[in-house]
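To start, the structure under review is shown below, and the notes come after it.
And then chain A:
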Amino acid sequence: MSEPLPNPGAETTATTTSWRLIAALGGVALLCGVLIVTAFQSTLDPIAKNRRIALERSIFSLIPEGVSLHIYAVSAQGTTLLRPGQAMPKEAQRVYAVYDAHRHLRGLVAEAGAVGYADVVRVLYAYDPHQQAIVGFAVGAHRETPGIGDKIRTDADFQKNFVALDARLDASGQALAHPIRTVKHGSKRNPWEIDAISGATITSRAVGRGINDSASTLLPRLHPHLNNLESPP
Partner candidate 1 sequence: MERREEIEAPGALPSRQDGRPSRPFRLSSYIVSLFRRKSFARGVHPDTHKSTAGKPIRRLPYAPRISLPLAQHIGKPAVPLVRPGEEVVRGQPIARADGFLSVPLHSPVTGRVEAIRLHPSASGAWVESIIIRAYDSSTQEVLWREPRDMEALAPEEILAAVKECGMVGLGGAAFPSHVKLSIPPERRIHTLVVNGCECEPYLTCDHRTMIEHPADLLRGIGYAMRAVGAQRAIIGVEDNKPDAVAVLTPLLPADGRVTIEMVRTKYPQGAEKMLIKSLLGLEVPAGGLPLDIGVVVNNVGTLTLLGRLLPAGEGLTERVVTVTGPAVKRPGNFWVPLGTPIRHVLQCSGALDGEAHAELEVVLGGSMMGQAITSLDAPVTKGVTGILVYDREWISRETATKVYPCIKCGECVQACPMGLNPALLGMLAAKRDYDSMSADYHIADCFECGCCTWVCPSGIPLVQQFRVAKGLLRARAA
Partner candidate 2 sequence: MKPGEHTLTAFENFMEGIWKQNPVFVMVLGMCPTLAVTVSAINALGMGLATTFVLVFSCLLVSVIRNWVPKEVRIATYIVIIASFVTVVDYAIQALSLGLYEALGAFIQLIVVNCIILGRAEAHASKHPPLTAVVNALGMGIGFTIGLFALGGVREIFGTGTLFGISLFGPGFQPWIVMLLPPGGFFVLGGWLLLFAWWKMRKEAKDGA
């Protein structure tokens, strides 16, 4: 290092007054505060836009026929349309209702998450209310092992599980007729089972469990009010 060493003779010996210290810190803080607020204000809109675009892109990738979407809050009390800027009520689940060019409901997209091998695996899954089946899923942020756990994104066989994953409700309408289960690779027998990726069982199970947890509370609440969602508001 070529930095000069501090020269003891040059140091001021007089103690700095408290007032100066506060003034210096305060001044810097003020300056920085202005800086941050300016940055925040000027990026607020582009960031919101970016987020919306990213979300819409992944939602429409699950339901390719979709052209528009609306957000609903689903709780035990029923479904509520969320206008942009409106806050999400507590205890409610967010559902994106996707409509095609003819303003028909093409599907619903919800969020799910469960602990995988490394961290929580967050997925979006698409539910088709007409088939009563899960028809696709997309992985959000995750930290699963590249080449093993992240096969859930790429493994074609695994994706095939979600062409029509049975998610019918039972007779009472209070629960899924068959809980969605992840089974060992090669032993899928029923339409509500997910065939795990060989060698990436833990991540596969996380996806299945996450979707099951989410769907088993969401769908019974959603079904009585499906009519409200049939066409865009």
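On the choice of candidates, all candidates are chains of the complex that A comes from, given by their letters.
As a working rule, a residue touches a chain if its C-beta (ideal position, glycine included) is under 8 Å from a C-beta of that chain, and two chains touch if they have at least 3 such contacts; residues count from 1.
Just so you know, these numbers come straight off a predicted model, no measurement behind them.
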{"item": "Direct contact with chain A in this complex, candidates 1 or 2", "value": "2"}
{"item": "Touch list for chain A against partner candidate 2, complex", "value": "1-5, 11, 16, 20-21, 24-25, 27-29, 31-33, 35-36, 39-40, 43, 46-47, 50-51, 53-54, 141, 145-148"}
